[in-house]
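The complex appears here without one of its protein chains, the remainder shown in place.
This part shows chain A:
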Amino acid sequence: MSDLTHPADSAPAATSKRDAAGETAAQVTKAKGSQVTAQAVTINKPVAEVYGYFRNFANLPTFMENVERIDVHDQKRSHWVVKAPGGATVEWDAVVTDEEPERFVAWTSEPGADVPNSGRVEFRDAGKRGTVVSATILYDPPAGFIGKLVAKVFQREPALQSRRDLNRFKQLMETGEIATSAMNRQQHDEGKNG
């Protein structure tokens, strides 16, 4: 579904058996990151609604579990504060490099980011199925002290993390809530789920 396709076929570049990150990066403006993860999810809502919610980056922490806060400075610039183990946080500034309303938005982190990253989220009208959202994220596994701190969040299967985030996005859009098996508010606030 992604615009970022493999040269040999119509599959997403991120599913390449050769150089998934390289083939993806070649197609992303100002790409940063040596690793790639790509996920697609179908959301049974019109593209305007899905894109509209997502493009207001201040909404993202509602379904992105590790994102504590996003300060939106202007149409292009935002500041991300992301939870790391031990109560610490990592931060970076992100800038939108390219976008087309209701089609895609691409971004890259500014120099000095704790975790350099870039990516592209595409939205495609899928008729009766709703909207297909494809997220492609390039990132650098963090190094050093900070790296150890955030390893748990980013290095350990970022693919899982972004899939879970996208599934929560789907749940929120389709049902108005995010599934939890917490038995009551208290358990929910203590983080019990599943």
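In this text, a residue touches a chain if its C-beta (ideal position, glycine included) is under 8 Å from a C-beta of that chain, and two chains touch if they have at least 3 such contacts; residues count from 1.
In this text, contacts and distances are computed from a predicted model.
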Name of the absent chain as recorded in UniProt (options "Glutathione-dependent formaldehyde dehydrogenase", "Acyl-CoA desaturase", "phosphoenolpyruvate--glycerone phosphotransferase" or "Aspartate carbamoyltransferase regulatory chain"): "Glutathione-dependent formaldehyde dehydrogenase"
Touch list for chain A against the chain that is not drawn: 42, 44, 129-130, 160, 163-165, 167-168, 170-171, 174-188, 193-194
